[in-house]
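So that we are looking at the same thing, I have put the structure below in structure tokens.
Every protein chain but one is kept in place in this view of the complex.
Which chain is which? They are A, B and C, in the order written, and residues in each are numbered from 1.
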Amino acid sequence: MGLFPPQASTTAWHVDALYVYLVVISAVMTLLIFVVIGIFAFKYRRRSPDDPMPKPIHGSVPLELTWSVIPFLFMLVMFAWGTKLYFENYTPPRDALDVYVVGKQWMWKVQYPGGQREIDELHVPTGRPIKLTLASEDVIHSFYIPAFRLKHDVVPGSYQTYWFEATEPGRYHLFCAEYCGTNHSRMIGWVTVMDPVSYQNWLASGASNASMSDLGAKLFEKYGCITCHVTNHTGPPLNNVFNHPVQLTDGRTALADEAFLRQAILNPNSRVVRGYQPNVMPVYQGQIDEESLLQLVVYIKSLAQSPMNSQANPQ
Amino acid sequence: MTLAAHAEPNLKHHFDDSAQQLDSSTLGMWVFLLTEIMFFGGMFGAYTVYRNLYPEAFASASRFMNVVMGGTNTAVLIFSSLTMALAVRSAQLGRKKQLIFFLSSTLFLGCVFLTIKYFEYHEKWVDHHIPGPGFRFDEPQYFHQAQILFFLYFAMTGMHAMHMIVGAGLLTTLIVMAAHDRFSAKWYTPVELIGLYWHFVDIVWIFLFPLLYLIGRTHT
Amino acid sequence: MSTTLPPPQTTERPNYLNVDYGWKSWLFTTDHKRIALLYLFSITAMFIVGAIFAGLMRLNLLFPDGLFQHDTYNKFFTMHGVIMVFFFLVPSIPATLGNFLLPPMIGARDLAFPRINLLSWYIYIAGAAFAISAIVKGGVDTGWTFYAPFSTTYSNTHVILAAIGVFVSGFSSILTGLNFIVTVHKMRAPGMTWSRMPLFVWAHYATSLIQVLGTPVVAITIVLLALERILHAGIFDPNLGGDPVLFQHLFWFYSHPAVYIMILPGMGVISEVIACFSRKAIFGYGFVAFSSVAIAVLGFMVWGHHLFVAGQSMYASMVFSFISFLVAVPSAIKVFNWTATMYKGSISFETPMLYALGFIGLFTIGGLTGLFLATMAVDVHLTDTYFVVAHFHYVMVGGMVFAFLSGIHFWFPKITGRMYPENWARLAAAIMFVGFNLTFFPQFILGYLGMPRRYATYAAEFQVLHVLSTAGASILGVGYLMPMIYLAWAWRKGPRSPQNPWHAKGLEWEQSPTPPPTFNFDVPPVVTEPAYNYAEEVEVGGH
Partner (left out) sequence: MTPEPTDSHVSHHVVPVWKYLAVFAALITLTVTTILVAQIDLGEYNFIVAITIAVIKGSLVVWFFMHVNQSNSLTRLFVGAGFFWMAILLVFVLSDYLSRGWLPRPIWW
């Protein structure tokens, strides 16, 4: 086995390159220190107990500055490079395919917008950016795919996201990286990267009757959301809300992303849309599990893209 | 290090003179108060974060803080700080009776504070505002957030009250020591140090009071 | 220095060891030297317990499917972490060598508050008792980091007992730090200015600042955690409106600086040893001294680099990343200055020096791999993998433990009045160096390959590296056992040490008898020269 895990995402290359930069700098520094110490240790070894006392050298400010500034310049490169890559890795492109993941002691539940579901498996095509939306049902987990050089903690109470674009078809490890209890080391699975054609076939073979947004629409009726948000307008209309800025009663503006929608369902009064009353919508915290919640969110997202619905509500 | 220096009765063997000993004790107390700042600082940090996350809920929950009791307690504690400062002054002047009077007043005021605190806690108990399984809140949408505020309220005021109880114990010791003529105008370090501690506990309350009782009161 | 000392005597002169006998003379002592020894034995006992857990972990990891139940393994690594961090590493050098040497090094008769010093040991023992009782009652499985909401809601082990142990032992650490700060400020001998203080003292001063400022925060965090576990009021529980990331912030506010509590005193030891065995003043004294303080201050502003993938804001992460690189600079300054100290020295290679050289090498690797983890995009891949495990073991074992052993050997004659067997000691140092690298170097590779930490079982392809690591651990274990045996032997039977066997500079060697009397000095010391003034050595004591 080599020193690198397989490179299977567009970013893996970049992370490896930065890693190699770090290894080279570190190796040079380490060698430098080792060699210099070795030379000094040999050259200036005490040959007999009566050797004369060496002359004291109290230091040199130029030297101190040199060995402070030069390493720091290399570190600035590490900082800039690492930060750039980090921001890129956590800023999903707009055209990314969505995949939704729920972590639960001790399994990963994956949902695709088309309604396909898997446990401890993730299937993705090559050549398309994939955006993961991560939620946790219980404790903190971490969705880690070494071949993509990416992970992110899955923090209960919030949505965390990251994105990647797979490059090499194959099967890769999927690990939970944040300790989550007894079977933490069994909370593992596989990521299968396929070429786009096989991926379409795979999606078709696993297709269920209802897509995520269909399921969400059912929940929308079941929980009575439809009454206020569509029928009698006591709640803000939800068409064309997703990914748009929303004016709040406290004067602030928020972007209605997935996290906002999640919060708006679970704790509606934490941020109230301007023009609407607080304490009208019931609190759904503890009433709805993460998978269903994702379906609702996906449904609301779908409203933003459907022209028919947006006509129904000019906003 | 002279023999004369060691002849002083309250001088510990490893110090050179009483000046060094007093300096060390005072600095030690200040360093201790430094740790106390950070100890409460952790809770102030948590408070700041949650207040920032849930301003509405915190405003709603602070309706249930009893400003009359809290305000009275603030005044009581400030008054006790005054008597403590006067106690230190009496010690400086070597006035034993005055010292005992002011220490006792401080202790009494401390007990008044704790008594009022008890009634306040009791009120919270009656209203089911103790965080945990029995917690109730009249605005269900703020139930959880309000519970966090009450959690912080009890953690912060509870820790503060614990410091008060320790302080009361220390004051009692001082009174006994003073009654036994242990202090003089030349040596009254314990009075001085426990004074610092008492004032610190006062300062913590000075910050707790607005944060827990006042902020967000005007919110409707 | 002009003070002449009596030649070593055949019959022991009165010293802190023979001044009194019996268990009472130890358990009620206020002598900082005796308290240091109480600490030394206590932390060694805790180290052995922690090391046994480490051994069991390595045993489990020989096989991809593990050897023990998952829960059992989870308890192993938790107890290993809790004990090693809070009950060995944090008190290790400060409470033993620091306690013993800080007063004589600055010319004081004792620490400023001897009774508080003893109290801190009792508090430590009380904390340790809670931790041990948590083990005896069945252990804890949260990891030493106690992350919420797992620790508050989901774990059904003895979290509260362990938490109380950590909470209580924290106060022992605070009191030690407080004592050191006041002692350094107020108890220095005439002429012992700040710029003449040994770097060991500077390092301990910086350490004490962290102990005093950081520990209370983790203490209150642990209290909140325990309350949350009892009440389920939601302060760290997202289902009840709390934020689990807040726990991580408060926890790492202490626990990252705590890493510097562990390494700074070690750096102090290394400065003393390198200077002595090179017979040269430390190169760039001022830079080394101030770098300790810089590390202590900057170290408080970097904790967020533990949270790069935890849901922390990207912008906050960026700031934390930048300051993490900044804090690497003073560490690098130290390494360069130690190396430069050897230049044109007169270097000899007794055991303390071997450990010190080992320290420089291993700490360099440990420090540089820290840069990998400060680099955000690389940290995303490496965090929570074995790379992190390897990194902090290079710093804490390769750094701290090596420095500790260096110091223990260096001052063994001072402490006991006897010499240790040099050849055995050198052999042990070599074995430890080999064993250590074999244990932890493969873990860097494992980490980059993607092996997550805290896994009881793992994918078969990682086995080779795990077997190597376990093999190294068994060598390391032998290495650890050797000093325990030969030092115990030497304490009873070793040849008597001369007053200053290394011809070292410093008040503790030159003006305090070996072993020191109860108040450290026969004649109150006066300092007239800077530290490490080796060039003007007057032969003292002698063989």
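Assume a contact is a pair of C-beta atoms (placed from the backbone, for glycine too) under 8 Å apart; a residue touches a chain by one contact, two chains touch by 3 or more.
Keep in mind that this is a model prediction, so the values were computed, not measured.
If you put the hidden chain back, the residue from B:69, B:114, B:170 or B:203 that touches it is B:203. Checked against the full complex, the candidates C:136, C:316 or C:488 give a single residue touching the omitted chain, namely C:316. Residues 185-193, 213, 217, 245-246, 249-250, 253, 300-301, 303-304, 307, 312-316, 319-320 of chain C touch the missing chain (whole complex, contact as defined above).
Against the chain not displayed here, chain B makes contact via residues 1, 16-20, 22-23, 26-27, 30-31, 33-34, 37-38, 41-42, 44-45, 48-49, 52-53, 67, 71, 74-75, 78-79, 81-82, 84-86, 88-89, 92-93, 192, 195-196, 199-200, 202-203, 206-207, 209-211, 214-219.
The working rule: only the chains that are shown with their structure count from here on.
If the chains shown are joined wherever they touch, the resulting network links each chain directly to all the rest. For the pairs A-B and B-C, the count of C-beta pairs in contact is higher at B-C. Centroids of chain A and chain B (each the mean of its C-alpha atoms) stand 45 Å apart. Shared contact sites, meaning residues of chain C that touch two or more other chains, fall at 241-243.
Residue positions 54, 144-145 of chain B each touch two or more of the other chains.
For chain C in complex with chain A, the residues that touch the partner chain are 66, 70-71, 74, 141-143, 147, 149-150, 153-155, 238-239, 241-245, 278-281, 283-287, 308-311, 314, 317-318, 321-322, 325, 328-329, 332-333, 335-337, 339-340, 342-349, 357, 360-361, 364-365, 368-369, 371-372, 374-381, 383-385, 445, 448-450, 452-459, 461, 464, 532-537. Of all residues in chain A, those touching chain B in their complex are 250, 267-270, 278-279, 283, 285. Against chain B, in their complex, chain C makes its touches with residues 108-114, 116, 174, 178-179, 181-183, 185-187, 212-217, 219-221, 223-224, 227-228, 230-235, 240-243, 246, 249-250, 253, 519, 524.
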